[in-house]
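The other protein chains are all here in position, but one chain of the complex has been omitted.
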Amino acid sequence: MTARRAELTLTVNGQPYDVAVEPRKTLADTLREECGLTGTHLGCEHGVCGACTVLVDDEPVRACLMFAVQCSGQAIRTVEGLADGESLHPIQQAFWEHHGLQCGFCTPGFLMLATSVLESRPDIGDEELREVLASNLCRCTGYQNIITSVHSARDQMRS
Amino acid sequence: MTVGARWTGRSLRRFEDPALVRGLGRFVADIADHHNGTLHAAFVRSPAPAGRIRSIEAPPGAPVLTAASFPGIRTICARLDRPDFVALETPVLATDAVRHPGEPVALVVAGSRAEAEDLAEQVVVDIEATRPVLDAAAAIDPAAPAVHPGLEMPMGNNVVLDARMATGGVDEAFESADEIVTLDIRAHRQNALPIEARGALAAHDPGTGRTTLTAANQMPHMLRTALADILDIPEADLRVVTPEVGGGFGQKMCVPREYVALVAAARLLGATIAWIEDRSENLLASWHSRDHSYRLRGAFTADGRLLGLDADIVCNIGAYSNYPVTFGVEPLMAMAELPGPYRLSQYRVRSRGVTTNMCPIAPYRGVSRPVLTLAMERLMDTAARRLGLDPVETRRANLVKDFPYSMPTGLPVDPGSYVETLDAAAEAIDLESFRRRQQRAAAEGRYLGVGFSVFGERTGYGTPAFAARAMEITPGYETVQLEMNPSGDVTARIGASPHGQGLATALSQLLADELGVEPRQVAVVHGDTDNTPYGWGTFASRSMVIAGGATKLAAERLAARLKEIAAHQLEASPEDIRLEQGSAVVAGTSVGVTLPEIARIAHHSSHRLPDGLEPGLAVAATYDPAGTFSNACHAAVVEVDPDTGHVEIERFVVIADAGLEVNPMIVEGQIHGGVTQGIANALYEELVVDGDGNLLTASLMDFLPPTAAEVPTIEVTHIQTITDASITGAKGVGEGGAIGAPAAVLNAVSDALTPLGIEVNEMPATPARVRELIRRVQPATTGGRQ
Partner (left out) sequence: MKPAAFEYHAPRTLEEALGLLEEHQDEAKVLAGGQSLVPAMNFRLARPAVLVDIAHVPDLDRIDEADPASVTIGARVRHLDLEHNTIAGPLGSLIASTGRWVGHYPIRIRGTFGGSLAHADPAAEWCALARALDAEIHCRSTTGERTVGAGDFFEQMAFTTCLEPDELLVGVRLPRLGDSWGVGMAEFARRWGDFAIVLAVAAVERDGDSIAGARIALGGVAGGPVRAANAEALMAGRPATAETAAAAAAAAAEEVDPTGDIHGSADYRRDLVRAMVTRALDQALA
């Protein structure tokens, strides 16, 4: 059943990772099992919940819907790459300050989704931001504090 | 609680969060993936809802384990000690029969999950399918197939619980009524749906003979006991660890067959094996929730006083029981708490649990209360409408105002703010101006509505409360072990098992106030049976009440020790010592000794302790309260699109009374999350099967948790009624949001559709259902303009 493994180099958070994976291995599973980056979580594995959202060339993607073999040569960013050493990224800080997480399982996906949209569209309006954040599911917070957190980070990142 | 408390009552940001926002929180799948050489399990599951297993064929030599691989393994079975209850036994893996779709039949092991799934596909289970029974009403029919043939069902076909109670004058109350309101309420089947599905990692250490199960679970100690009992292993050889857990909502409370099989497999193979449930398995066969039907009759006076209530409740409990609380929790909670906060003297109820070929039911946030609150609140609105009364006035006339109050079921209700929250909600909505706006909208063919929901949420169930259900395994108390370390910081070991609530932060706030330390000097250890006292975990809105209470009691003991040592050092009286800002000082003076100094003496110079004091600074305390009631009023304003049946929630107001709020930010977060699940239950989420029992909502494209686009801003106002039913003053808040929201939403939808004479008594009120009701009175759409 198992197919030949493909050898490839993934660039994750600026670091090269040489991996040998079956073509069927998704980017999410590869990050977790081959790169040791388990901050990217799997909530549904069919592209609905968004817990596995990572950035590929700065755009948010469902890492459960890409195979690692598709990602060679692209710049991948995960939640582990957000903080600068000890200092949290503004989006991480905002989620902490505004209680934007409870169990924290969906949080990495929301952080990456929000980071990407705030980087590419720092002036995005509230209504459109709510639509973007509707891409991911959270079962604990009711979204309200997630929205507040992202608004706060937007203001922080603009200034 | 403490007047002038420094930390309690503050929205301290959570200590749990930095690791989680960095992606460094370790959930069970993360631990499995970081562990070298982990094997992965997949389950072969029954495709049929009912049938007899003829054979199970696996590729020769493949690591495929079936019931036959584990001789001597016991069934999973928890009992209620009452005559109206039939105990159901669950085999760990199916033996001769399958009773619901997705029932685990075999476990396979491979080097990766993908390979385990490859192998599972090669296992051929030959099942002689039999006719399933899926619906509770159909299952009761004497002609229906028996889900558990051979098991005696003295109360009727497939009836596994038939509980009744009645007060003495119910018939007279109905005879004297001016209006009798009859109502059928239906709550369809749902899934609690934590974003992290279930999962576990079983590691057997052949050297020590011990097995560690790291699991997404809410009740680690109970799980350890269950594993020991079912697998006949000395309990001391088992360790259960619950690391970061990605939400539970009840789904991770009960003992899963899969975890038991995994431990058995790890011990059999001497291996470390992970089973990480995927969403497909989770939707099909984790635990389902609710699936209740209520027929209510309410006897009212012309001015809206409820004289009597008669209820017939049927709960479809699925194919097996859960463990440890049993399926009895659904019908028994429904019957005990149905009257809610309304003064009522005459009450008759029959409440049944019925077994079917559906996935078993486990408690889900609120358990029966979202449905019983829906039933009572729809009853109040329906009665008001029939009698031409205002729904708010009708509620006010019936709400309990004098405390303590005793429900007709004997449940004591401690002081709360039922009327106050209702009034505050009506004011927040500005009911009069809403009614004017509603009329203007009606003139334009638009349907706006408002709905209220008042409820009490019984929380902090201690042993006496659970004992009333005659549970063989009676949960209730919590123990906290507290130790001040030689350096003056504090370790608290608790039996509660938080999974996202932020309990560690909140307990550290309590302890900081009691001991005069900073919250960051407190480490709360939980979720490890080797390192925490036996306890009941986190469920039923209990942790701040019970574990918080035990924490306070333990802190008082530790504070007394610290004061005694300080008094000895300072040659003062212990009564005059105050613990504040890291020191023990003589009240009214600047004379003091630091806590680290005291701790060093206690641990490292115990010869300097006062006579009779034992070395060290370890204390423990247990708290086991009778229970208390949080309360709240929810109000929803909605607009119904008559052409599509879509319900838009314009406003959602919560006036919440959870007693003392140790960390208001956390309390509010619990309400937001609870209300959102309540809205989801009210409008979106439903597990649907076809006539053959096949799950049609097998993905999150068909089972529909709402997103940020569907959930409104939730406007929360807090009232804090402190009672002595809880020694911290906290009343519990985990479930309230989910309990009140469905009734508020469905009342609002019904209010909006009043001009059409439509009442919505079924949840979820999906657009299709709402539109079907509208079509009956308005066959063509209005032209579809918004």
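A and B are the chain letters, set down in written order, and residue numbers restart from 1 in every chain.
By our rule, a residue touches a chain if its C-beta (ideal position, glycine included) is under 8 Å from a C-beta of that chain, and two chains touch if they have at least 3 such contacts.
A quick note: this is a predicted structure, and the numbers were derived from the prediction, not measured.
Remark: the omitted chain is touched by one listed residue; of A:V12, A:M66, A:V79 or A:A153 this is A:M66. The residue from A:T38, A:Q92, A:T115 or A:S135 that touches the chain not shown here is A:S135. Residue positions on subunit B in contact with the hidden chain: 112-114, 117-118, 121, 278-280, 643-646, 684, 688, 696-697, 699, 701-702, 704, 706-707, 709-710, 766-768, 771-772, 775, 780-781, 783-786, in rising order. Considering the complete assembly, subunit A touches the hidden chain via residues 1-4, 6, 22-24, 26, 29, 45-47, 50, 53, 59-62, 64-67, 69-70, 113, 117, 131-132, 134-135.
We adopt the following convention: only the chains that are shown with their structure count from here on.
By the touch criterion given at the top, residues 11, 13-14, 16-18, 20-27, 29-30, 33-34, 112, 114-115, 118, 193-197, 244-247, 249, 278-279, 499-502, 665-666, 668-669, 672-677, 699-701, 705, 707-711, 713-714, 737 of subunit B touch subunit A in their complex. Interface residues of subunit A facing subunit B in the complex, by the touch rule stated above, are 1-2, 22, 24-25, 32-33, 36-46, 48-49, 51, 78-80, 82-83, 88, 92, 95-97, 99, 101-108, 111, 130-131, 133-147.
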